[in-house]
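I have a structure I would like to understand better, so I am pasting it below and will then ask my questions one at a time.
Yeah, one chain of the complex is gone here, protein chain that is, but the others are all in their spots.
The first chain written gets the first letter, and so on, giving A, B and C; residue counts start at 1 in each chain.
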Amino acid sequence: MMAIVKNKVGIVSCSGEELPEGTVSRIATRLVLEKLRPDETVTICLPLFLAGGEDERSFTRVYPTITVDGCEKQCAKVGTSKYSGKPAATLLVTDILKKHPELELASRDELTPEETIVVDLMVEEIVKKVDEILYQQKRMGN
Amino acid sequence: MNRKKVAIAACTGLDQPLGTVARMAAYQVLDVLRPNSTVLLCPPALIAEVEEDVVFIQENPVLVIDGCSEGCCERIVRDRGGKIASIVNAQEIQLRSNNLQPKSRRILGIQGEKLVNLVAKQAAVEVNRIVDQEEVER
Amino acid sequence: MTDLSNHKKIAIVACAGMDKGLGSVARTSVFKVVEELRSDRVELISLVPLLSDVAPHTALVTSMPIVIVDGCIERCATKLIIKKGGRIKGRVLVSNSARKYGVTPKSASDIGQDGEKLSNAIADEAASLVDKLIGEKKDE
Partner (left out) sequence: MTKNSLVYVIPCSGIGKTLGTVGRKATYKLIEELRPQETRTTCLALLTVGDKAIVDKIRNVPCISIDGCPVRCAQKNIEASKGLLLKRFLVTDVLRKNRNLKPKGIIKLNPEGEKLAMLLAKEVAITVDNIIRDE
């Protein structure tokens, strides 16, 4: 069984091209990867699970993985589970929109500063999950 | 064992010039007067219960520099279990210094700068007292 | 949920972080909006008093639309205002503006000339957001 890499969490984003929620999940994932937890996170393009080979499909066996989905179809969660393995955590942009009905999304390409509030809230959720997983790993000594 | 540092929690109220005075005094202590024995605290981080900040105030003495009688900073540090070693209040020092008036929140002006210096000096004295006391207790 | 559509005043909030120049720029720009550019159209909300449940901040946060000037990538002001039920209808992100104008503040305690330039530009951005939300251009 492939050993889990220590102190590294995988993030798979739907990055869906058709909906603003996909743009939110993509940008939120990138912000965590680039600015907030650059040393503790790694990503992979979801379509690569199908287009790639065994190396790519072993992703969740190597990294405890968080999926970030934009809409209810949850392709990141479904695709990751189907090709790689059970995600350690699953997040969904529409859950945030349901909790904050005053926040609206309309643009797919360039989000407005107000639309990026949803990105910030998703970033907060992702970072919380990353820290939880790392804390669990530390406690279990691996 | 390295010496403890004094955590400085400064008022972040924006509705009064004394908030700016408290912040500028804190910077003066941190950057100029006591750079080696003080550390800046971020009150919003305490509110958001950022673990790093909360643990720090529970293990290190805290000097609060508040801007007015509301005492928000003091309250936040206490709520998070911080050890408050001393409180410097800009409003009290203002009253004791024939009422120096800052020009505005954005531009303190000459009187405002004077008041900052008085608050910073008082805070620096408190830092010395806290550090000495910590030495005695070690 | 309060109807915020016909408000004559807008609440404005600045980042309260003290460890970075970005936070100091955020505050300086908000002071300019409050003290000079739109003093008759804005109410200032301070984050820490708000979160210590100090009036009038707690009442203001849910009673009018909010413009936020957030400092760094952590976006504390945004997250804390949303947790207190605020309705953010305009946002200026200092880190984005710093990139856009190509200037960065000198330090947290002294933002320097570049920091002043940046805070003036941000104050103008925030002021126009206030005008947009109130629905009329302020007569210059």
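Note that a contact is a pair of C-beta atoms (placed from the backbone, for glycine too) under 8 Å apart; a residue touches a chain by one contact, two chains touch by 3 or more.
These numbers come from a predicted model, not from an experiment.
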Touched by the hidden chain, restricted to displayed chains: A
Given A:9, A:76 or A:121, the one touching the chain that is not displayed: A:76
Subunit A residues that touch the omitted chain in the full complex: 13-19, 22, 26-27, 29-31, 34, 43-52, 73, 75-76, 78-79, 82-83, 108-109
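Just so we're on the same page, only the chains that are shown with their structure count from here on.
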Centre-of-Cα separation between subunit C and subunit A, whole angstrom: 30
Inter-centroid spacing, subunit C versus subunit B (mean Cα positions, whole Å): 24
Centroid spacing, where centroids are CA-atom means, of subunit A and subunit B in whole angstrom: 40
Residues of subunit C whose C-beta touches two or more other chains: 79
Contact set on subunit C toward subunit B in their complex: 14, 16-19, 27-28, 30-32, 34-35, 44, 46-49, 51-52, 54, 76-77, 79-80, 107-110
Touch list for subunit A against partner subunit C, complex: 31, 35-36, 100, 102, 113-114, 116-117, 120-121, 123-124
Interface residues, subunit C side, partner subunit A - complex: 1, 73, 75, 78-79, 82, 87-93, 96
